[in-house]
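Structure first, commentary second.
For this view, one protein chain was removed and the others were kept in their places.
Per-chain residue numbering starts at 1, and chain names A, B and C are given in the order in which the chains are listed.
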Amino acid sequence: MTTNPFILDAECLHKAFGGLMAISDLSFKVREGEIKSVIGPNGAGKTTLFNLITGVHPASSGKIHFQGKPINGLKPHVIARLGISRTFQTVELFSQMTVLENVMVGCHPRSRAGLFSSGFRLPHMRKEEKWIRDQSFEILKLGSLLGRADLPAGSLPLGEQKTLEVLRALATGPKLILLDEPAAGLNEVETQKMADLLYSIRDSGVTILLVEHDMSLVMKVSDEILVINYGEKIAEGPPAQIQNDQKVIEAYLGGEALLCLN
Amino acid sequence: MNHKKLSKISLITAFTLFFCLSLTGPAMAQGPIKIGFVASITGGASWLGQPEKDTALMVQEWINKEGGIKGVPVQIIIEDSKSDASQAVLATKKLIDGDKVVAIIGSSTSGESMAMASICEAAKIPMISMAAALQIVTPADEYKRIAGTIESPRVQRPWIFKTPQTDTSAVEAIYAHMKKKGITKVGIVTVSDGFGSAGRNELKRMAPKYNINLVADEVYGPKDADMTAQLTKIRTSGAQAVINWSIGPTQVIVTKNWKSLAMGMPLYQSHGFGNKKNIELAGGSAEGVIAPLGRLIGWEKLPKIHPQYKVLSRYATEYEKRTKSDVSTFGGHGYDGLYLAIDSIKAVGPDRTKVRDFLENDIKNWPGTGGVFNMSATDHTGLDLSAFEMIQVVKGDWAFAK
Amino acid sequence: MGKNNYLKLLVMAAIIAVVPLIVSGDYHLSILVFMGINCMVVVGLSLLMGYAGQISLGHAAFFGIGAYSTGILTTQFGLSIYAAFLCGILFSSLVAVIIGIPALRLQGHYLAIATLGIGEIIYIIFNEMVGLTGGPSGLSNIPAFHVGGYPFSHSIQYYYLVWGALLVILWFSLNLIHSRVGRALKAMHGSEVAAGAMGINLSAYKIQIFVLSAIYASIAGSIYAHFVSFIAPNNFAFMNSIMFLMMGVVGGLHNIWGAVMGASLMTFLPEYLRVFKEFDILIYGAILLAILLFMPEGFLEGIPMLYRKYFKRGEA
Partner (left out) sequence: MDLQGQIIQYLATGLTLGSIYAMVGLGFTIIYNATGIINLAQGEFVMFGGLIMVFFTTTLGLPLFLSFFITLALTTGIGMLYERLFIHHPSKTAPLMTLLIITVAVSIFFRGIAMFIWGKEPYSLPHFSSPEPIIIGGAAILPQVFWILGLSLLAVILMNIFFNRTITGKAMSACAVNRVAASLVGIDVSKMVLLSFALSATLGALAGASITPIALMEYDRGPMLALKGFCAAVLGGLGFGTGAVVAGFLLGLIESFTTGFISSAFKEATALIILILVLFIKPSGIFGSAEVGKIKKI
């Protein structure tokens, strides 16, 4: 298994909603330890792709292998426990809970205490709880949200909410993390911080699959880029190659997009 | 943040204090003789509780106008059980504990009375129920023993009495009437509440004694709007008569349905039918309905020398004058209960044990609205078949059935 | 669980110990017993609805299963009270699992009506299984609770039993809320998709918490049966489920302490209103409406909020 350099391997994915083909015949691979970006115009099927990988929607056909094991048809929480974590395009924080608690929820797959041992506060549960708390503080430090630990997550500004969502995903201890537009709505400074966070995540050995509209960020951080439109792959390769791909430029019809690509 | 939490804690504390303080009543001073009265004044059985409550108020007025019991005024403390067993329990405890009553009358339904009975047993306080089920006055083991047989109980719960005629007597009165008419195949339809299921039980238990064959056994809910389907089924079962066992609006609805189906068989109602309002509500449909009723219904037609005449005429006229509504047997049950207690206290003083002993041993040929009571250690109801007259609705009024 | 909650539990334990010194008499203690019984059910509802976000309109049925289990097993099968208690818990857990698995896949109002329907079916079963349950006439002569052969003869014993049990339940529940499981529940309430992505097994937790709340209701029901010694299906019908819910909403379902406050207030209020005789239903309705209209988040949140709003405007 260790010889397999690809952490994720999608083969001939199809997904239809009613009569609408959202993903069609899409195959791609993600190399372990890289940052791979998925780009494409609005409605290209990027978020749908994430939902297929994480099991929110079952694929109509096709296969997804994670670390060599098939994961299609599995429930979202099972896939999460295997080591795939994600963020959401529209922030899906547990807004009533505190920042710290959000990250602590993230630690869920790495802890075990059940209803019984939690209710009676058995020793192993207390030990685990302490571990979760320490771990969560460590992770908050990573995104410099330590000072916000006790605030309700919903009260944070958008930039910090986006960061928190990434941290929460990180807390699950993933091997692959899917980030859905983490920089959307962020200003330049915040985007830079986000980029730094992405690097530090990658450097800790976690593979990143990134959906993002901010092309400068994508071009800067990605090792490889997958371009899709209407659910189909139109290009795949390193940033330099994508920037000059004729099909990609056509897909992004308007000049605005061209500017971004350059 | 901290301030908020503090204020919450103080809120909780204030809340608790408020509870405690309001729960500590003032100590009881020497005063009137107190009799507790629990009735379903509101809730599902409220239309039983209302006449009972009116009766209690009336009796209190009477007795005090007469100078109370040996000069001591009587206070009847009325509590609402809200047609709920837990509330009846609380009300009973309040009466025993807070008001220190000598005896308790109540409650309107069998279920509530059952719940109250064990408290009164434990507290050793005489309780007189206004509900009909034999189960109220019979110990559980004894009740189990006679279940399914046609025997009568041999022992009674020492502290528990009741005033309404037992379901058993009502059933027997009906069956006896049927036997006279040559009816052998009967369909029964009962409401699925305490009253109906107790009646259903007795109807099934007593049928063999009168050679009656129950060919249909249907039920309906206490708030059902139409029983045509049940009656249609009885009609097809080959029954010669139909018996309905319920109280409340359903007995009128059954009457209406029976009429509109033109079933071609007589309709018998339970002893719960005894309110003229039912005839009115049925709007002509009640014509021909037969029911075993106490003599409170149609008392004007009794001979003046009848032992119950005096009681009935006084109660009925006064009640109708006071409440501007027709007298009902339910109010009568309350009247009997109250006067049983009052007469006992008159005889032996406000002592719970002595009152109980008097109720059990010395209530003989005691005329009440429900009949002439003869209590004994094996019978805490004190009424038998003879308490009933078979009454038929004729031209919108009660008449003795042939 | 935080220090604050330990403090509250301690304060509560102290209050429980002291109250019988001030309050005396069977009647007043009985109100407190009913209060504790209701609290138990509502605390379970609070976990289920306020924390896990799953609605139940049929909890009176579990209350009833507990009551009937002990009632039937002790009166008709001569089982010991403790065994009957345990059977009640097992039985209601079993029922909760059986109906929870399909029902908890439903959401929102559909879950509401499913729980309501199941509650009504159980109510009908209580009514119709006359041989076991006694039917609408009810089941009477349920023996008093006893410890080591000494039967409970006075409300004070039940008072300590109920409130002691409630303390344990509160301790357990508060521990739960401030644990991995509690956070998972709250996360689920916040966003099911995100919770799933965090590796939280939604259906498993929904069922676990449903069962737990059913167990609370069942324990409450068992104690109720022994205390009142008589049970009838009426006490476990739809309106009773709504009453439990109402207690929770009045106190604030999103906080366990709110549930306790709500249940206490709503048990106590009708007794307090006895002095108004028949007007009580009107006054009761009016008070209820006032609380709901002015404190939509419940009593516990509402009172401090109103206080801040009307008396401390300057500081805000």
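What we mean here is this: a residue touches a chain if its C-beta (ideal position, glycine included) is under 8 Å from a C-beta of that chain, and two chains touch if they have at least 3 such contacts.
As the structure is a prediction and not an experimental result, all values here were calculated from the model.
Hidden chain, full complex: it touches shown chains B, C. Touch with the chain omitted from the figure is made, among B:L281, B:L302, B:A347 or B:V394, by B:L281.
Only one of B:R205, B:K256, B:R356 or B:H380 touches the chain withheld from this view, namely B:K256.
Of the options B:G221, B:P307 or B:G349, the residue whose C-beta touches the omitted chain is B:G221.
Summarising the interface, chain C meets the missing chain with residues 49, 55, 102-103, 105-110, 112-114, 116-118, 120-121, 124-125, 128, 238-239, 242, 245-246, 249-250, 253, 278, 281-282, 284-286, 288-289, 292-293, 296-298.
Residues of chain B in touch with the missing chain: 42-44, 46-47, 49-50, 189, 192, 218-221, 223, 225-226, 228-230, 232-233, 235-236, 248-249, 252-253, 256, 260-262, 277, 280-285.
Methods note: only the chains that are shown with their structure count from here on.
For the criterion of most C-beta pairs in contact, the winning chain pair is B-C.
The distance from the centre of chain B to the centre of chain C, with each centre set as the mean of the Cα atoms, comes to 33 Å. Between chain A and chain C, the centres computed from C-alpha atoms are 41 Å apart. As a whole-number value, the distance joining the C-alpha centres of chain A and chain B reads 72 Å. Residue positions of chain A touching 2 or more other chains: there are none. Residues of chain A touching chain C in their complex: 54-56, 75-77, 80-81, 85-86, 88, 92-97, 101, 104-109, 111, 113-115, 118-121, 125, 128-129, 132, 168-169, 172.
On the chain B side of its complex with chain C, the touching residues are 4-5, 7-9, 11-13, 15-16, 19-25, 41-42, 44, 78-80, 82, 84-87, 89-90, 93-94, 96-98, 110-111, 114-115, 117-118, 122-123, 133, 135, 139-140, 192-194, 196-198, 201. If you check the complex, the residues on chain C that touch chain A are 1, 172-173, 175-176, 179-184, 186-187, 189-191, 193-202, 208-209, 212.
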